[in-house]
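As you look at this complex, bear in mind that one protein chain is not there, while each of the others sits in place.
Showing chain A:
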């Protein structure tokens, strides 16, 4: 049988199956085209990178220019004016705002991470009758625009005398947040059930299962949730606008808005001060990203798989 099949082929030693040779023929020009394509790819990617990164580089430069040059779009300032940052310090209690923002976003991130994980474990580990319905409800709240609850929630905080404090900016997070519950649940579902059973046999309580097994195994997920909420909370403007009236309680974005309004969009149009303040408001998040970028990327990649 082997002789019969071989006879028709050009070489006995290496009989390439017809399909494979066909593939080779088609692949070769493809590969060559790819190198040209690859160069084009790089050019486009570099151009896009400049478009994405340059505004931030430009911001650093603009924040150091004197008033007369802030519009000149030069990369390196003709005259470097460090005093812009001193002006920012005098434009408002900036250090206070930074600390407020830091405190609020840390509280927001810490509470939402723990509560969401706690709730997510309930949905992931236990089997109970209303699980499907209730989890559906969790997901449904993601679609609910904040505006629908905004006014009554404001009235609740108003009744409690907590308007013009920072509590309303993070306290809701004590009760978990739908998207994070969803995300954490996916992670918990990935833990082999035998692990929990083994621990249970060893006499571990439910809270112990959560605290000693589920949480340590999902550390990356916890960091992902923490870091996402840190960023979201730091950036928020609407809630500080609604809840904070006294300057000393402002978060950094709320304070920045006041500086931009007061210095750049009115008065003597000191854009260089506004830009210096903008940089001050942005820098902490750039540092957070530098430290935790792995987790941002991982978190988004997980989102893609769940989508």
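Everything that follows uses one rule, which is that a residue touches a chain if its C-beta (ideal position, glycine included) is under 8 Å from a C-beta of that chain, and two chains touch if they have at least 3 such contacts; residues count from 1.
Criterion: contacts and distances are computed from a predicted model.
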Name per UniProt, for the chain absent here [options: "Succinate dehydrogenase", "Carbohydrate ABC transporter membrane protein 1 (CUT1 family)", "Transcriptional regulator, AsnC family" or "Phenylacetate-CoA oxygenase subunit PaaC"]: "Carbohydrate ABC transporter membrane protein 1 (CUT1 family)"
Residue among A:64, A:169 or A:252 that touches the chain left out of view: A:252
Contacting the left-out chain in the complete assembly, out of A:170, A:187 or A:210: A:210
Residues belonging to chain A that touch the chain removed from view: 19, 22-23, 26-27, 30, 34, 38, 41-42, 44-45, 48-49, 52-53, 55-56, 58-59, 62, 70-73, 115, 118-119, 121-123, 125-129, 131, 134, 137-138, 141, 143-156, 158, 172, 174-176, 181, 206, 210, 231, 234-238, 241-242, 252-254, 256-257, 260-262, 264-266, 271, 274-275, 278, 281-282, 285-286, 288-289, 293, 296-297, 300-301, 303-307
